[in-house]
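One protein chain is absent from this view; the other protein chains keep their places.
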Amino acid sequence: MLEMLGKLSLRNAKRQAKDYIIYFITIVISVALIFSFNSIAFSKDIQELSEMMKYFNTSIVVVSVIVVLVIAWLVNYTMKFMLEKRSKEFGTYQILGIEKKDISNIFILENVFIGITALLVGIAVGTLLYQLLTSVIMNIFNQPYKIQIDFNLNAVGLTVVYFGAIFLVALINNRRKIRKTKIHDLLYAEKQNENQLVKKSKGNVIIFCISIILFIIALALTKHTFRDGNTISGNLVLIAIITLIIGIYLFYISISSFIIKRYLENKNRKYQKNNMFIFRNLTSKINTMSVTMGTLAVIFTIVIIGCDVAMLMNGMLNNEIDMGYTYEIMISSLDGDFSRYKEYIEKNAKVKEMYEYRTYYVPETGIIAGLTGSAFEGGKWYSEDDVMKLSDYNKLREILGYENVTLQDDEIIVQCISTVQKNFEKYIEENNTLTINNKQFKIKEVRGEDFAQSSGFNSYIYMIAVTDEVLEQLNCTEVGEEEAYDFPYKLVVQTEEPTNEEFYEDLRALIPTEEIPKVEEIDGEEYEYSYERNLANVKTRGKRMSESKSFYTIISFLAFYIALVFSITSATILAIQQLSDSEKYKYRYQLLKKLGVEDSKLNKMIFKQLFIYFALPMLIPVIISIPATLFIGNIFLVGITIEEILLNIAVVLGLIFIVYGIYFIATVVQFERNINEEMRG
Amino acid sequence: MEILRVENLTKIYGKGENEVRAVDGISFSVEKGEFLAIVGASGSGKSTLLHLLGGVDRPTSGKVFIDGKDIYTLNDENLAIFRRRQVGLIYQFYNLIPILNVEENITLPCELDGKEVDKNKLEELLKTLKLENRRKHLPNELSGGQQQRVSIGRAIINSPAIMLADEPTGNLDSKASEEIISLLKLSNKKYNQTVIVITHDEKIALEADRVITIDDGRIIKDEKN
Partner (left out) sequence: MKEILKVENIQKYYGNKDNITKAIDDISFTVEKGEFIGIMGASGSGKTTLLNCISTIDNVSAGHIYLENEDITEIKEKDIAKFRREKLGFIFQDFNLLDTLTIEENIALTLTINQKNANEIDKKVEQISEKLGIKEILKKYPYQVSGGQKQRCACARAIVSEPSIILADEPTGALDSKSANDLLNLMEEMNKQMGATILMVTHDTFSASYCDRIIFIKDGKIFNEAVKGEKTRKQFYNEILDVLALLGGDVRDVR
């Protein structure tokens, strides 16, 4: 008896894997992804790449949980689906007199077989994937890497636990269903009408319109709240999200009747090229699938926007480095004594260029008005303007390979970060003079090359250069200790090779400190304490790059992880739906063939039908995510341009489309194969 | 006028020892407007023959001429087109597209061709088939007999050269069977439609103008009624 049940379960499992091969492959891919990512999280090699990489570990585990939830949904859905399709089979088991508990056991055993197989294959694939991903990361960090088969038991354990939990929960859920079934329903399940055609209510058109309105509202709220970094309101974002979600569901619930009404009512199109058959097929399916499609669309929209934003942050960070860390080593100090640093630097790096200088402050000249209309408007928190001697300015330019500039004594140059250059140029068109210390100067030009300004080293955002002679005469402000943005004395160094994190730590250790006593009044009580204040600032490009690479890696990999998992899950669900229909409704297509439809035409029909079906859940996500990202991206315009935002959107969408597209093609191929089996009348 | 001519038609399945001659050297011809019944026990080859006549399946050897055209010189694509314009098919099971209503099922051949439907012809057909009040119904809302009536409509709408029916009453009770038989006769007489019915039902055979009996893939009798 046990033998028979075991035999039955094993054979059923084999059949299940064959019939639902796309699902099986998706599970294998998911196992591979989770396993490889968790292996990375536990990999010492990777963690040692940088300080920040330990966050990678934590975030992978967190994201894995989300991924596991998504896969759990897929498994549960598919199991439920397969169970429904096999209603008659389970009814037969019951009628033959197999106990319900044995029937549950058959089902459980089948899925255990499938699960274990998927797990084993997935881990094998995951090991290879792990190698691949590790070498990519190593590459990003310019580290050499040897391929080594290194098996992380923790990762294996975690993967097994995750998938064990997924299958367990799904099984418990579905087992309950088996217990509850009435045999009558099982046996006659097929004869029930699945095909309710379009619900003929005018209501659907209204719902459709409401959904469009909700979309507009959600987007408007997004645009409004993200118009600048200070106005982001958590509440508004929440409302926007809720509005969007409701809108999406309403859209998909009403879309099928909308298609029929708009498209088919047009008599001409009705008879054109088999549209009737396709659209009736679609609408009956969309009706039953509207909630699922809505869910897929919601998930995709969130995923796409999330990935876009992640990419934007990456882009912004990269740009910031270029704009802010133009020199390998940048040290600013309260006094001009850089000897201790120079000693270390000369011992531990090959120096290409080295230069010492200082910057000055003058009371606000009004040039700040040039920031009007830019992302930085109102963003500078000290009122003085930075000034630099022309000789220093030119030397610093020379180190960076920029051309020299000349100035007359009555001229100044504005040097700013590239993203606000246009704003300053616009300002200057109308106001090309400047007053410093009651003297008027002509603004010769605005220069926007990268000049270590976004990091605040050579001034923050913008500065003014004047001739050496003029500077001698200027009344400069001595900025107090509290207000100083950065120390006035500066040292910049370019080295042959990039420096590393250790180098940075060593330099920092050299910074002198002093103790400052403070007295503060809180609630009428006086508190005395002291704190240590650094008397210098050290920045190295090496450290910054390392941080940003870590950040970049973490963000990219996580975004890729999530996006990939969602894409394959959604595509799998759609594929399963359509493929099981192709089995069930095979005879419809075969009837068409017999009545006289050419193979090529039939294939075109299938392609069209599947294309619409796969494209539909993507429709709203694509349409909504582009403007939403642009609106959110507004706050990133400090460090990134519109073109770059659009490029990022394109890349994210492109990757998702490729994965989705592969599943789509696989479904089309399998569908056609299913239809063409046994054409015998 | 000769509308169908079959020359030495043969269909062999399998190889060597397992070889089955489903149709074995059959020849005959049919005049336009004839109502022909092909009878035989199951396994006698009649269903295979029907598919060969309709261009649904290719013969191992032999020729089939419909309205003068040697249909098996056409490639698959053109054969499919030919079929939908010149052959009306009615089966015993799974005859209609369940998601299309009565009207749409009947006009399906036109839809496949991308042609406009002759409204008058459609109306007339619906009336003749007594389906006027059910034109928007779906197949699952119709009885077996009504479904077969829709199939007849579909088979006639294009005025094909030949109408082929494979055990059209096989799944129906006696009352519905009768209705179908008389409708087939009606379409035969009214539209001068050539009708070829494959059946084991003697009642249909009686209604036909001519009966060809098949056994073991060969014609053993060919009589006019």
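Letters A and B mark the chains as written, and numbering starts fresh at 1 in each.
The rule is simple: a residue touches a chain if its C-beta (ideal position, glycine included) is under 8 Å from a C-beta of that chain, and two chains touch if they have at least 3 such contacts.
None of the values given here were measured: they were computed from a predicted structure.
Note on the undisplayed chain: of the listed residues B:119, B:175 or B:224, the one touching it is B:175. If you put the hidden chain back, the residue from A:97, A:234 or A:401 that touches it is A:97.
Along chain A, the points of touch with the absent chain fall at residues 1, 4, 7-8, 11-12, 14-15, 88-89, 92, 94-100, 102, 183-184, 187.
One chain of the complex is left out; on chain B, the residues touching it are 41-43, 167, 170-171, 173-175, 178, 200, 203.
One rule holds in what follows: only the chains that are shown with their structure count from here on.
Residue ranges of chain B in contact with chain A, taken from their complex: 47, 50-51, 54, 56-57, 76-77, 80-85, 87, 89, 91, 94-95, 97-100, 104, 107-112, 114-117, 138, 140, 154, 166. Considering their complex, residues 193, 195, 197, 270-274, 276-277, 280-281, 284, 587-588, 591-601, 680-681 of chain A touch chain B.
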